[in-house]
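Missing here is one protein chain; the remaining ones are kept as they sit in the complex.
As written, the chains take the letters A and B, and residue 1 is the first residue of each chain.
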Amino acid sequence: MEAVSNFLASDLFYRFRKSPVAVIAFIVTALLVLSALFAPWIAPQNPFDPGSLNLMNGFSQPGVPNQFTGETFMLGTDDQGRDVFSTILYGLRISLFVGFSAVMFAMVLGSVLGLIAGYTGGRTDTIIMRIADIQLTFPAILVALLIFGIAKGITPPSYRNEVAIWVLILAIGLSDWVQFARVVRGATLVERNKEYVQAAKLIGRKPMAIMLKHILPNTLGPVLVIATISLALAIIAEATLSFLGVGAPPTQPSLGTLIRIGQGFLFSGEYWILLYPAVTLLALALSVNLLGDWLRDALNPKLK
Amino acid sequence: MSKRSKILGLLLTTAMVAGTSVFASAETLRWARAGDSLTLDPHSQNEGPTHALSQQIYEPLISPDMEAKPIPALATEWMVKEGNANVWVFKLREGVKFHGGEDFTAEDVVFSFNRAKMESSDMKELLVTIKEVRAVDDYTVEMETEGPNPILPNNLTNLFIMDKGWAEANDVTKPAEFDDGEETYAVRNANGTGAFMLESREPDTKTVLKANPDYWGKGQFPLEVTEIIYTPIQNAATRVAALLSGEVDLIQDVPVQDLDRVAGADGLKVGNAPQNRTIFFGINSGDADLENDNVEGKNPFADVRVRKAMNMAIDRDAIKQVVMRGQSAPTGVIMPPFVNGWTSELDAYPKADIEAAKALMMEAGYGDGFEVTMHCPNDRYINDEAICQAAVGMMGKIGITANLVAQTKANHFPLISGKKTDFYLLGWGVPTFDSEYVFNFLVHSTTDDRGSWNGSRFSNPEVDAMIQSLGSEVDLEKRNETIAKIWQVVQDEQIYLPIHNQVLNWGMKSNIDFPVQPEDQPHFKFMKFN
Partner (left out) sequence: MLAYVIRRVLQSIFVLLMVGLVAFSMFRFVGDPVENLLGQERTQADIERVRDQLGLNDPFAVQYVKFLGNALQGNLGVSYRQGRPVSEIIAERAPATLELAGVSALFAVLFGVGLGVFTAIRRDGFMANFIMTTSLIGVSLPTFLIGILLIYIFAVELGWLPSFGRGETVKIGWWSTGFLTESGLKAIILPAITLGLYQMTLIMRLVRSEMLEVLRTDYIKFARARGLSTRAINFGHALKNTLVPVITVTGLQIGSIIAFAIITETVFQWPGVGLLFINAIQFVDIPVMAAYLMLISVMFVLINLIVDLLYFVIDPRLSADASTRGH
C-alpha cells in the first residue's frame, strides 16, 4: 500500500500524468496485454483448434454473412476460415509472450555478463566482450536464422511445433543481449571507480554483494529504457523472421505470421486479413515505443 | 530433288521470309517468373525453369508444343527400326545452322546424347535404357536400347542438342561436375539452333535474348517476338505488382488470389491450363511402428480402414473452392489426365463423409483417434502450406490430431527420400506421360534404381514384378492391362491420398495471344500479338 502511495506521489508518476502521449500509450498497451491474457474468454472461436474450423467459412467479409455457411464474423475470416478477430487475440498472446520472454532473457543474460565484465575487468572482460563481438558480427536476423536451423537439427521432427516458440525466444533474445551487456558494462566501469564502491570494497564487502547492491541499481534506468524499446523490436523481429519462413507455425500464428499470410491478399481485395493484424501490431509496437521514449526522457536527469 | 538444290531452295525461302520480316514491328517481350534458370548448360539440371529458358535457345530432336504434344524439331520423323524392336531411327532436319553458323548434323546428336549420358549429367536417368547412339549418315541417327522401349521419344523433349565443334573448342564436352572448382564456359554461354539467341545473361537478374535471323522455322511459327527480357522476381506480391504497373508483359506463377485483380486490370488478362502435376499426401503404411505418432508398438496407417477413413475425411471440393479459389481439379488418383493409364473411374473421388469416416476409424479401433506429425513444404507447390493446414482441420474432425511442420523444400524433400516422415505432402509430374514413370518412383519398393520417392513404404513383390515388366513389354495392349492392374492395387490399398491436379495461371498483356502450356514451359516462337 505504502509503495503504491509512494509511487502515486512520486515525481515519475507526476510527469506521467502530465504527458498525454504517455497516458494514451499506456492505456493502449494495457488494453492489448489484457485482451491477450483473456483471449480464450473474449474470442468467439479457438483458432488454434483446427478440427473446430470450417474451411468453407474462408474469406468471409467483415460483418457480411458467409455465402456458404451463413455465419457472420465481425472482422472477417482468413484463408482457413479462421475468425480474424479471434486469431488476432490469440496471435497477440504469442507475439507478446515471445517478445516479453525474449527481452527478459536478453536482459538477464546481458546485464549479468555486462556486470561481471565491467566489474572484474581483465581477461574475463576481454572474453565476454569478444563474445559480444562475435554476437554483433552476426546481425540479429542471421543469429535467429542460425539458432532456428540448429534447433531444427537437434529436435526430433515431431516436437518441432512445441519447440518453435521457444526457439524464437532464444533466437531473438540471444541476438539482443549485447546491448544490455554494453550499457551495464559501461555504467559499471564508471561506477566501480567511484568512492562509494571503493569504500565498500575497503570495508570488505564481497564483489557479488557490491555488484548487486550498489552497481546494479544505478544501471536500472538505462536498462529499463532499452528493455522497453527491445520489446517493440523483438515483436517486429518475430514478424520479420516469419517473412523469412522461420516464425511461429501457421497453425498457431503470431501477429507476425498473420501479417506474412495477410500480405499475400493485399492486391486481391481481402484487405481485412492484412489490415487488422497490421493495425494491432502497429498499435502495440507504437505504444510500447512511445512509452520507452517517454521513460528515457523522464529518467534522464539532465532533461528535467 | 538433289540435296544441293533442296538446301538452295531452303536458303531462298529463308531469304524471302527474312526480307519480309524487316517490315514487321519489333516486339520486345518482358517475361518474369519466380525463379531463374540455374544454368545454360543444357544437361546440367533437369529442372523446370532451367529447361524453360533453354527451350528458347536450344532445341531437342522432338519438342513439346504449347499443348505439350510432341512435334518435330531437329528430327523430322522417327520410327522403330524395321526388324529390330530395340532400335529407334531418327531422320534429322537438314539445313539447320547453330547460332554460331555451324551446320547441324548427326555428329552433333551423337555427341549431345553421349554428353547427356555422362555421370555428371542430370538428364542421364531419362536415357538409362539407351545402349548406343550412332550416326548412320549426316542426317540419320539410330538409338539402340537395352530392350524394346516403346516410349523412348517421350523422354527426349528436353534433351537439347549442342554443337560438337563449339563444345570441343570451349572445353565443355562434359557437364560440369560439382567438384570441378571452376565455372565451365557453357554455364553462361550458349550456342543452340533455337528461335532465340543469347544476347546477355546476368544470373538471377536479367537475361536478354534476340530473335535468330536464320531460324529454320521461319514461316512455320509466328516468330513475332524479336527480343525477350527475362527477369526472375521471387516475391509473389512484387511479381504481381510488376505486371499491374506495366513493367513486365508476362508472368508465370500468378498467386491464385490475385487472378481476379489481374484479369480485371486494364490491358491485362489471365490464361490458364491444367498442369501436369498431381498434389497428394503420402502415408507410411509399410513400417511396423511409426516414429512420429503417439500410438505405441503399432502403425495406425498400416490398417487400410484408417487410410480409407482419411481419404473420406478430405473435403477436396472445399480445398478447391477456398484454398485454391477454384483453380484446381480435384482427383482420386495420383496422376493427371494426360497420362497413359488414366481413366475417369480412377479419377473419381469420394465426397467428404465425416460420419462414415468416423465409423471406419471406430471399426479399426481408433475411435479415440491418435496424434501424428504432418510434414509439408511451404515454397514448392501452389498454396502448399494452406492445403496442409486445411487437411489438418479435416483430420481433426475424425480424431486424428496432425501436428503440422511446414518448412522449405530443401528441408522437406530429404525427409521423404530419407524415409523420415510418416505423413507428408508431395506433388508429382509425369514428363513421360506414362504410368510406368509414376510406378517406378512412387509405388515400386525402394531399391537402388527404383522407388526413390516411395515414402509410403508400400512394398509388394508381385506389384514390383508387374512394374518391372512394363519397361520391355512391346505389346501395348498387354502393357496397358498390366498398368490398369497396378492402379487397381494402388487404389484398393489407398497407398496415397490424392488431392488435386494443379492449374497453371499466367498473367499477360491483353494484346498477347499465347496459350498456357501444361508443363509451365512457354515457347515464345509461338507467341502472337494482336
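Basically, a residue touches a chain if its C-beta (ideal position, glycine included) is under 8 Å from a C-beta of that chain, and two chains touch if they have at least 3 such contacts.
This is a predicted model, so every value here is computed, not measured.
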- prompt: Quick one: which shown chains sit in contact with the chain that's not drawn?
  reply: A, B
Query: In the full complex, which of B:Gln45, B:Gln257, B:Thr373 or B:Gln521 touches the chain missing from this view?
result: B:Gln45
Field: Residue among A:Ile236, A:Ile273 or A:Leu295 touching the omitted chain
entry: A:Ile236
Residue, one of B:Asp65, B:Asp122, B:Asp260 or B:Asp347, that touches the chain absent here: B:Asp122
- request: Go through subunit A and note every residue touching the omitted chain.
  value: 21, 121-123, 126, 130, 133-134, 136-142, 145-146, 149-150, 152-153, 232, 236, 239-240, 243-244, 256, 259-260, 263, 266-267, 278, 281-282, 284-286, 289-290, 293, 296-297, 300, 302-303
- line: Even though one chain is not shown, subunit B touches it at residues 38-39, 41, 44-47, 119, 122-123, 125-126, 176-184, 187-188, 202-206, 231-235, 237-239, 241-242, 244-247, 379, 408-411, 413-414, 417, 428-429, 441, 446, 448-450, 452-453
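The working rule: only the chains that are shown with their structure count from here on.
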Statement: Contacts from subunit A onto subunit B in the complex sit at residues 49-53, 55-56, 58-59, 68, 79-81, 152, 156-158, 160-161, 245, 249-251, 263-270
Statement: In the complex, the residues of subunit B that touch subunit A are 236-237, 240-241, 244, 255, 257-258, 260-261, 291-293, 315, 318-319, 321-323, 373, 375, 378-379, 385-386, 389-390, 392-397, 401-408, 411, 415, 420-421
